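A protein chain is absent from this complex, but the other protein chains hold their places.
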Amino acid sequence: MDNETHAAGREQPAVRVRDLTYRYRGQDKPALEGVSLDVTRGEFVVVMGPSGAGKSTLCVSLNGLVPHFFRGRIDGEVRINGRSTREGKVGEFAREVGLVFQDFEAQLFSTNVALEVAFGPENFSVEREEMVRRVEGVLGRVRLEGFEDRQPATLSGGQKQRLAIASVLAIEPRILCLDEPTTDLDPIGKLGVFEIAGELKDRDDVTLIVVEHETEETLDADRIVVLKDGMVIADRPAREVLRDVELLEEARIMPLQITRFFHEMGLWQGQLPLTPEEGLKELRQRGWRISPGRHRELVEKDAEREATYGGPIIEAEGLTHRYPNGVVALEDVSLTVRRDEFLAVLGQNGSGKTTLVKHFNGLLEPTGGSVRVDGEDTVSQGVRGLGQKVGYVFQNPDHQIFSDTVFDEVAFGPRVRELNEEDVKERVSEALAAVGLEGYEQEDPFVLTKGERQRVAVASVLAVRPEVLILDEPTTGLDYAEQRSMMDLVRRLNESGSTIIVVTHTMWVVAEYAHRAVVVKDGRVTLSGTVRDVFAREEELRDASLRPPHIVSMGNALGYTVLSVEEMIRVTGDK
Amino acid sequence: MDPFLYLDRDTWVHRLDPRTKMLLLLGSFVLAFLYVNPLYGLGVLAVVLLFGASARVLINLRRIWFVLLMIGVMTTILWSIFGGGTTPLFWFVEREAFLYAVGAALRIDVMIIAGMIFLSTTRNEEIATGLVKLGIPYRFAFAVSTALRLVPTIAATGSTIGQAQRSRGLDLESGNIIQRVRKNTPLLIPVFVSTIRSTNVFSMALESKGFGASTKRTYFLRLAMKRQDALVLLVFVLLLAAAVALRMAGYGGLEGFSR
Partner (left out) sequence: MVVLVALSAAIYAAVLIPFKGFTIIPGFTEVRPANVFPFVFGLLFGPAGAWGAAIGNLIGDFFGTLGPGSIAGFIGNFFLGFLPYKMWGSFFRRGENMEQNVNSGKKLAVYIAITILASAVCAVWIAWFNDLIGFVPFAALGAIITVNNAIAGVVLGPILLLVLYPRVKRWGLLWTEIMRPEEVSASRLQRLGNLLMWVGGLGGLIVGLIIGVGLYEQGLAAAGFTAGGQGGLGIGLGLIPFLILIVVASFMLGGREQVEAAEEEAETSQAS
């Protein structure tokens, strides 16, 4: 590139958004309002904000899907490398802006990896030899070299997402926009995606725009843009935003734990550390220490709580499950769940944790060993019988919801068990109250937000009044405030007598809410015990592809396992 | 997720151009209808099975065994009863009718097996590209290959949703026909909703990768009629010619059969 073009490229921002206001067809409220934003070439910008803030709308505005695919009302403009998105077709902008969506399953469609990656270049009439070259190059960049002949269906979640990124990179766009690329991934998957994002930025002068929820992954960004209610409420250097704890909380984004801890302890904003390493340095500098006495109090409280549990309600002995195609999902698992406890089942995707839990309500039958619920074998009780005792809330509420009104949806369980209408009504009110959706009876479940739909799903399981409640990844896809709200609800249920089992890989949720944890790796239980004990064993967790939350790491480095910012505050000395 | 029927193997059949395979498929229909006599029909079946065996895809037979069986049995029964012949076999069934029935059953099953072999040895993309090479517009060919791809996805979603609803107490087994149809609503609606949501994302992803940006496009998959294809087609044409000649010479028919 000669000097002239280089200079011109530097002057013109890669992305220029000016006063963008957009309403989806049929909606009055704008999804984006007066958004103005510049992104220069080579920058790494992270966009954050609560659910419904307009982050995804912003992404699809960058390549012309808005306004050409969605056909709503648009005011203001978006210029990509100088060209307005109002002119031209979506396909043309695909050369400049590569867009990767959150739902990687829906994006992949080919029978092998090479064809998937080649699809983009095919659309742009790239010569075959060049395509072959690009496929190889791009697969290398996303750490999938040699995968050309693999079937996408056989890849892990993280690999699939990287494949989706590769398929977009093959078109060689100069701007890459990733919309929540790691939300459905386990810790290992997340790490993989962020590592390549970082490499892309460093090596290739690619402009990177990423929408993210996880603050822990945004440390490498140049800038963070915070959206709320369709408007930009902050647009500052990343580290500055990450230190502004109040701003983050207002925008329903989870602040970094280390940062929040020091903020609560009174440090001035500019000084706040962001990572466990920085945090440790700060602690040592200030001479703060953890009080053994107060830590012991925490441990004692755990023990007191454990003493209140009732007898065993679910018992698995030597549980083995082999799928018809030969894959052994679970091998010789033995565990006991006691009444009133709050158990977390941890593990990466594919570890067998969901398979394990599906035995508890009879969806799966053991191929070896046994599972007993309330003393009786699950095989003899059957799914229907067990459904009364063990409620299972699936990860995706849209896999359950089918009624026209919230009332009918929640009433399904009781009605199927042939309760009379009056009892049904009572159960529904009770369940809706428990999840905080009183008054929603006549709403159409399909128009509710994801968080609300999730709560409807929980309510519909609660209406049957099961003793045990199993929740599969209850926090995925929710923003921080919604996650807290959901988990507080679950805690309330536990405190009023339900036994809770949560399957998740969101570590901070486990740390702050669960009492006991079980770690599953390759079909076996590798760790089991109170959350405090389990989280102390960082190396074994890492072995299972899990990482404890930052605040826990920091405490562990000092020799004490602390589970939340509040606990850390309580045990830190000098106060 | 099961990639439908396609089995990724590296056999000479897999390496044939999809157009060749389409022609072979149509040719197999002709072969199937050539003979009335079940003995000759068995011969045709053997040829088809041999073809499938060399492609190592016969394991897919177990997926359609129920249909093959039902069709075989029903056809045999129907034609045995309604066909007429000269030599009585048992009850009012005549021998010729029975033989005709078996022949008809073989004929139908052969075509289905041939179709299954085709789908098992040809990738969706090959089908699409093959159709394009035959003159069909790309968008249409893409719709076909996408439909092929979506069928097992829908089945998988249906299975997950089935589990979710069964956990809530949905009982699909009991009740009369009308009740059972109504009970499928909690199954169908979420399947629709999930599938439509997913295809919406798919549409957006397609456009975001330039689909439809221009009418021209290139193909990663290289399709060329190679020597192998010509050879195979030649052999098949000879086989067909021989079979026809045999039939014309009077073999493969069924004496004494009348409808």
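Residue numbering begins at 1 within each chain, and the chains themselves are lettered A and B in the order written.
Rule of thumb we're sticking to: contacts are C-beta pairs under 8 Å (C-beta built on N, C-alpha and C of every residue); 3 or more make two chains touch, one makes a residue touch a chain.
The shown structure was predicted, so the numbers you read here are calculated from the model rather than taken from an experiment.
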| item | value |
| --- | --- |
| Contact list for the unshown chain, restricted to visible chains | A, B |
| Which residue of B:V151, B:L172, B:L231 or B:M248 touches the chain not shown here | B:V151 |
| Contacting the left-out chain in the complete assembly, out of B:L31, B:L58, B:I161 or B:L206 | B:L206 |
| Hidden-chain contact residue, picked from the options B:Y40, B:W79, B:Y219 or B:F236 | B:W79 |
| Residue ranges of chain B at the interface with the undisplayed chain | 29, 33, 64, 66-67, 70-71, 74-75, 78-79, 81-84, 105, 108, 111-112, 114-116, 118-119, 139-140, 142-144, 146-151, 153-155, 158, 181, 185, 189, 192-193, 195-196, 199-200, 202-203, 206, 212, 258-259 |
| Touch residues of chain A, complete complex, unshown partner | 25-26, 70-71, 446-447 |
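Please note the rule applied: only the chains that are shown with their structure count from here on.
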| item | value |
| --- | --- |
| Sites on chain A touched by chain B in the complex | 60, 63, 65, 69, 89-92, 94-95, 98-99, 101, 103, 105-107, 109-112, 114-115, 118-128, 131-132, 135, 149, 151, 153, 164, 167-168, 171, 358, 361, 363, 383-384, 387, 391-392, 394, 396, 398-402, 412-413, 416-417, 446, 460-461, 464 |
| Contact footprint of chain A on chain B as seen in their complex | 1-3, 6, 8, 123-125, 146, 149, 157, 160-161, 163-171, 185-186, 188-190, 193-194, 197-199, 201-205, 207-214, 216-222 |
